[in-house]
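Note that one protein chain is taken out, while the other chains of the complex remain in position.
Residue numbering begins at 1 within each chain, and the chains themselves are lettered A, B and C in the order written.
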Amino acid sequence: MYLTTQPIDVAKMLHEARPCDGALCLFLGVVRNENAGRETISIDYEAYGSMAEKEMERIAGQIAAEWPSARLVMAHRVGRLAVGEVSVAVAAVAPHRAEAFAACRASIDRIKTTVPIWKKEHHPDGSSGWVDPTRESGDLTIG
Amino acid sequence: MYLTTQPIDVAKMLHEARPCDGALCLFLGVVRNENAGRETISIDYEAYGSMAEKEMERIAGQIAAEWPSARLVMAHRVGRLAVGEVSVAVAAVAPHRAEAFAACRASIDRIKTTVPIWKKEHHPDGSSGWVDPTRESGDLTIG
Amino acid sequence: MRVHLLYFASFRDIAGKPDENRELPPGSRVGDLWAALSREVPRFAAFPSMPPAAVNEEYVGADEPLRDGDEVAFLPPVAGG
Partner (left out) sequence: MRVHLLYFASFRDIAGKPDENRELPPGSRVGDLWAALSREVPRFAAFPSMPPAAVNEEYVGADEPLRDGDEVAFLPPVAGG
């Protein structure tokens, strides 16, 4: 299970990820208080859950094949998140730092590219909009 | 103060580093159970302490100049560490992941290149040796 | 044949529903289903090309044949992380 509706327990993830393997690279995505120049108060993360789990499993398999020395722990939060909460966490452990950084970076890049998760930003004025990373503004307001 | 004889409190570092800034990249160096094919049971980290503090401060200043959007938290442990303990921790926070990864990677690369810290590995047979990263074997046994 | 069509995020807002069952002529492909949706919903018709599609939770192309009972979804630009 990669998706969770509960806050991501980073300390627990580090504990799971960290054996005696030399180098650990952790990436955390944190809900920002602004995007594309507009203030954000919270974000709803919505997933095509069953497919998102499969995609993250596929990414984990790719990373294991490309960096055989690396081990990966990943989690993505869904539901409503406040500013400052962790939306995604990826920890890669490897004997040396080059592989740890590369495996961690590739994982988060691929998660952001193919895992079917969407986010709706809520603004202080009560408006909200789905984020569209393919648009320059990064913010597509619907309704 | 970047050097500490006490265990590095990663949870506290993450707490200090993480505001509402979007992306956090953490690197942890962990004492490995082997190096250059020889088993390790512990490592003594020795620093030219006052100079090491200055060098880490200089690196922090460089990173701040090169990635103005990034904030950095760093710590390096000294003294005797057991296998699995964290020897160095660098957290970089930035609005976007590219800067967070780059600032974190550059920081640890520079720490390993210029900060006057040395390590002596202890092996199960009672022997020990100073690690010399400039030698192919990575292990220079003295005495 | 009948497929189960899922709508997520902005596409759910456009469709006004989270899912629906649709009857399709035998031999229909994913691209045919998108074309049918575009004929019904002007905001889908406004898309320059078919968005990424999944059949039974796997990414597929427009030429993918559909079978009775398939779960199909067209996906808005993903924004995880």
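In the analysis below, a residue touches a chain if its C-beta (ideal position, glycine included) is under 8 Å from a C-beta of that chain, and two chains touch if they have at least 3 such contacts.
As the structure is a computational prediction, the values presented were derived from the model and not from experiment.
**Student:** What chains on display are touched by the one that is not shown?
**Tutor:** B
**Student:** Of B:18, B:71 or B:119, which sits in contact with the chain we cannot see?
**Tutor:** B:119
**Student:** Using the document's definition of touch, tell me which of B:41, B:83 or B:131 contacts the absent chain.
**Tutor:** In the complete complex, the chain left out is touched by residue B:131.
**Student:** Against the chain that's been left off, what residues of subunit B make contact? List them.
**Tutor:** Residues 29, 45-48, 50-52, 54, 76, 87-88, 108, 111-120, 130-135, 140, 142-143 of subunit B touch the chain absent from view.
Everything that follows uses one rule, which is that only the chains that are shown with their structure count from here on.
**Student:** Subunit A to subunit C: how many Å between their CA centres?
**Tutor:** 25
**Student:** Of all residues in subunit C, which are in touch with two or more distinct other chains?
**Tutor:** Correct list: 81.
**Student:** Please set out, as single numbers or ranges, the residues of subunit A touching at least two other chains.
**Tutor:** 29, 108
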